[in-house]
Each structure stands twice: as structure tokens, then as C-alpha cells.
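Just one protein chain is left out here, and the rest sit where they should.
Should a chain be cited, it is by its letter among A, B and C, assigned in written order, with residues numbered from 1 in that chain.
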Amino acid sequence: MSTLDLKTARTVIAAARTHGRSAELKPLTVVVLDAGGHVVAAEREDGASIKRFEIAVGKAHGALALGMGSRAIMARAEQQAFFVAAVTAAVGGSLIPVPGGVLVRDGAGTLLGAVGVTGDTSDHDEAAAVAGIEAAGLTAQVD
Amino acid sequence: MSTLDLKTARTVIAAARTHGRSAELKPLTVVVLDAGGHVVAAEREDGASIKRFEIAVGKAHGALALGMGSRAIMARAEQQAFFVAAVTAAVGGSLIPVPGGVLVRDGAGTLLGAVGVTGDTSDHDEAAAVAGIEAAGLTAQVD
Amino acid sequence: MSTLDLKTARTVIAAARTHGRSAELKPLTVVVLDAGGHVVAAEREDGASIKRFEIAVGKAHGALALGMGSRAIMARAEQQAFFVAAVTAAVGGSLIPVPGGVLVRDGAGTLLGAVGVTGDTSDHDEAAAVAGIEAAGLTAQVD
Partner (left out) sequence: MSTLDLKTARTVIAAARTHGRSAELKPLTVVVLDAGGHVVAAEREDGASIKRFEIAVGKAHGALALGMGSRAIMARAEQQAFFVAAVTAAVGGSLIPVPGGVLVRDGAGTLLGAVGVTGDTSDHDEAAAVAGIEAAGLTAQVD
């Protein structure tokens, strides 16, 4: 597989949400993008605010745009906020520079897509994304 | 319920996709928006082209924008295309005026949200959306 | 290969341009997008007008957006112009519904990306795109 298919995306989302419930997180929104940055599947839990989908997409899309997990983009923003703001504009606005946007790779290191989670703290969002990715037997890149 | 919850949205999507497979349709993309027009859940089947998610959202969002199923919007476009084009611009670009965007109501007639389906012919897309909505025990409004 | 790499993209562009010169076409602009719709390579010949790059991208991106060559999108526009206009808005503006946007597939039928050509008549643009794709040993889908 060279990109995330729907079956895998649904597995990732289900596992991320299960992790969220186990960890007693706030309502999560989980999106899965393919390697080209396009939505494959998404679920916004009841009680999540109205723009959580867009925020989750922004975390995942930003990660794919720059080729690094959103935690690394946050580190860049802490050093050069104006750079990350400019990249956000250049890519059309869909980039959220905090943890929760995690790249997905297979065992050979091939980039398959990205997962975006939002709803609890960024660290917890990221943990849910990682849980989902690993439940699908894939590798999570948070930086 | 006054808006589509995630459990219901997932039921709708699963049933719409099952209908698609039974009817041997092309890969479908199914999105469910809540009464406020915000994504609750979405699935893009393997083989669907890269912007089918945006098109499915456009069908559902357009229906909510005007308060009528997208089949009715198509009828309007056939009479006054410039009006529908203007509404598309006014609502930010997310309105697709062909069948496949179906409003969802409960037994009392309360508007709960909308479903958008794309991937096969518009008539077939709409039939899949209706199948999904009715499988959830709700009422589909195609006009 | 599951997407167009740079080496192949450059081969396609070179062959498309060579075709253009042999056929004595006006200055051509040739762009190659990967399967996700992102620019891999592009060349705008001297004398081409200033927005030919954007137009070439629009032809290729529109083809990928809908999963059909731009000649087929033109046929759709001739039947339902308001539909194609709406899809253009929904995908962010980058869709040009005339021939010259050609999907690229490998021998197994896998979609690898798309080529967009503009500068001469649409039919000639399309012919140049096809020449480029076939020179790279790949399959061109014009509809």
C-alpha cells in the first residue's frame, strides 16, 4: 500500500476514539488524510465544537505540507512564528501548528498519509492519533 | 434529537455505502453534516477521485444553505443559473447543484442535518443518500 | 510506481514540447501533477502569456478532481455548465473544462497523476499532452 485506504483509515479512527474514551478525554475529532492530503475518513464526536473538523484537518494537512509532525511545526513556530504563519497562508490556510497532526508511514518508511486529532489537550490529541495509527499496524511520526 | 449525532451519522454512511455496493455503483463518497452545516462524519471509498469529499460536502452544504434538497437547487439552476452561481459565491463556494444532497428530518419534521453523496450518476448518488437516511429511521428530503 | 516521479515528469514535458515544435504549435505551457494533485514539474515556453501556468494546472487538477480527462469535463459543461462552475468553486478554483488535461495511468491502470497543456487550440494542447505521456511509456486518458 502506498496510501491509506478507507478500511485502514476507519481502523485508525476507531482505535483513536477508543483510546480517547479509555483515557477519559474530551470529545475527539479524528480525520485521516491520504498521502496527497485529501480526506479519506473523519468522525467528530458528540459534544465536539463546530470547527473541530477543520482544526483536525489543519493538523494533518500541515504535517503533510511540511513533511513533519505538527509537534515539530510547533517547535518551529516557537522559534519563527512568522515563518509558520506565512506557510499557513501559502498552503491555503489549513495548517495548525500544535501536536495532534501525525504522519503515517508503513514498515518500509513510505509516507502513507496523516492523522489529525483535536478536542483535548494537544499532547492527549497526539497520543490518541498515535494509538490509532499503531492499532492499524503502521508507524506514527509525531515530529 | 435536534441534530445528527455521530452514531446516527455512521449508520447513515454505512447504509449508503452498502446500497452503493448492492447497486454496483462506482466508489462513493458520503458525508454527513449536522443542522449547522458542520461535518459529523465522512468516508471516501477507495478509487474515488481526490476532490470527491469537497463535492459531497458541497451537495449537503448547499442543501442546508437553501433549505432544499440539491435536486431542487438543480431545478432552480436550470431556470436561473446566475442565481445559483451567486448563492454559491455568497456561501463561500460550497454548493453543488445536482442531486445527491439530501436533507435529513426526524418524524416530527425537524431538520437534523444533511447527507451528501457523490461518485456515480447524480440520481444514483441521491438514491444512496436516501437509503442511508432511511436505514437510520429518519426522513429524506430530496427537493 | 504509484505516482509520477520527477524523472518521468521531465520526460513527459520534454516530449510534449518536442511534439509542439514539430506540429508548429504556439508556445506551450506543460505541467505535471502527481496523483494527489501537486506540482511535480512545469515549463512555460517563451512567448506564452503570463497565466498559462495556472491554466495548465487547472486543466490537470480539474481532471484529477473529478477523475476524468478535461475533454469529458467539457462535455459535462456543455450539458450542465452550472454544475462544472460549482465544482470549480468547491475545489478552490483550479479547474479548466476544455481538452488539455489528461490523466496518466500505468500499464495496470493505476492513476499516477495528470498532465496539463495550454497554449494552442485545446485539441492541439491535448495532443501534445498525449505525446508526452506516451513517450514516457505510460497511458493517457483524455476522457
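We adopt the following convention: contacts are C-beta pairs under 8 Å (C-beta built on N, C-alpha and C of every residue); 3 or more make two chains touch, one makes a residue touch a chain.
Not measured: the values here are computed from a predicted model.
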Missing chain -> touching shown chains A, C
Omitted-chain footprint on chain A covers residues 35-37, 64-67, 80-83, 85-87, 89-92
Had the left-out chain been drawn, it would touch chain C at residues 5-6, 9-10, 36, 38-46, 50-51, 53
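Note that only the chains that are shown with their structure count from here on.
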Distance in whole angstrom between the CA centres of chain A and chain C is 31
Expressed in whole Å, how far the mean CA point of chain B lies from that of chain C is 30
Averaging C-alpha coordinates per chain, one finds the centres of chain A and chain B separated by a number of Å equal to 25
Shared-interface residues of chain C (touching two or more other chains) are 35-37, 92
